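Inspection log for the structure reproduced underneath, given as C-alpha cells.
Here the complex is missing one protein chain, while the rest keep their positions.
And then subunit A:
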Amino acid sequence: MSNVSNSAVRALNLEYKSLQDEPVEGFRVKLCNDDNLFEWEVAIFGPPDTLYQGGYFKAHMKFPPDYPYSPPSIRFLTKVWHPNNGDLCISILHPPVDDPQSGERIEERWNPTQNVRTILLSVISLLNEPNTYSPANVDASVMYRKWRDSQGKDNEYPNIIRKQALAGKLDAEKEGIVVPLTLEDYCIKPKSKPTNQEMALELTDFYDEDYDLDTDDDNQESGESDYGNGDDSGNGET
C-alpha cells in the first residue's frame, strides 16, 4: 500500500505546488494541516455577473489513498443553497463504477488526468448550471426550476443565493480577504505562457450562459424580505 500512497503524495505535491505558482481564477487553496497533503481547504469566490457574485464559499477536499486513480470528495462548509449540494454531485467525482441508475451523463467520469483545477472549474460551472436530474437537495432543485421556468419571475431561488453570497462576503471581510467583484479582478492573468487552453474554453462556456440577470435584478433589491426569515441553510442537513 505504501507505493500506492506514493503516487498520491507525488500527484498532490505536484498539484499543490502548481496551484501556488499559478492560482486558478476564483479559488484559493491551502492544506487543512501542513503535514497532511490529503485534506485541503478551498475557498471559492462567487463569479462576477452571476447570482454568486461577491460570495465567499469554503469547502473541504479529501483525497483517497489511491488518488489520482480515484477522485477526491468535496464538501461545502459554507451554506450553499443549491440543487446539487449535499455532497456536491459532480459526476466526475464519482468513482468510475457501473451504475446505470445514477442518471449521470456518462461522459463525465473520473480519469487520472483530472485534477484539482478541473474539479474546481466544474464546481464553478455547476454552481451556475445545476444538474436537476440528480438533485441532492430536492427543495432547492424545485425552487431553481420554478425560477428558471418562470423566466426569473419567481425569484425565491436567486434571493436566497444572493443572501448567502452576502453572508459569505462578511465572513471574508472578517478574515481580511477581498472578494473580487469584477471580471478583471477575478481572472488572474497567467504569469507565464497561457498553457491552459481548455480552462479558458471552459470559462468562456461558463460566461456564455444566457442568464437574464438584469430582469430579476430589478425586482430583487427591493422585494428582498419575504425570504429573509426562512431557513436558508443550503447544506441539505441529513
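As a working rule, a contact is a pair of C-beta atoms (placed from the backbone, for glycine too) under 8 Å apart; a residue touches a chain by one contact, two chains touch by 3 or more; residues count from 1.
The rule is simple: contacts and distances are computed from a predicted model.
*Asks:* Of the options "ubiquitinyl hydrolase 1", "Eukaryotic mitochondrial regulator protein-domain-containing protein", "RNA polymerase I-specific transcription initiation factor RRN11" or "Large ribosomal subunit protein bL19m", which is the UniProt protein name for the chain that has been left out of view?
*Replies:* From the choices "ubiquitinyl hydrolase 1", "Eukaryotic mitochondrial regulator protein-domain-containing protein", "RNA polymerase I-specific transcription initiation factor RRN11" or "Large ribosomal subunit protein bL19m", the unshown chain carries the UniProt name "ubiquitinyl hydrolase 1".
*Asks:* Taking the full complex into account, find the residue in A:Asn111, A:Gln151 or A:Thr182 that is in contact with the omitted chain.
*Replies:* Residue touching the chain left out of view: A:Asn111.
*Asks:* Footprint of the hidden chain on subunit A, which residues?
*Replies:* 1, 3-4, 6-7, 10-11, 14-15, 18, 68-70, 86, 95-96, 106-115, 117-118, 136, 195-196, 198, 236-238
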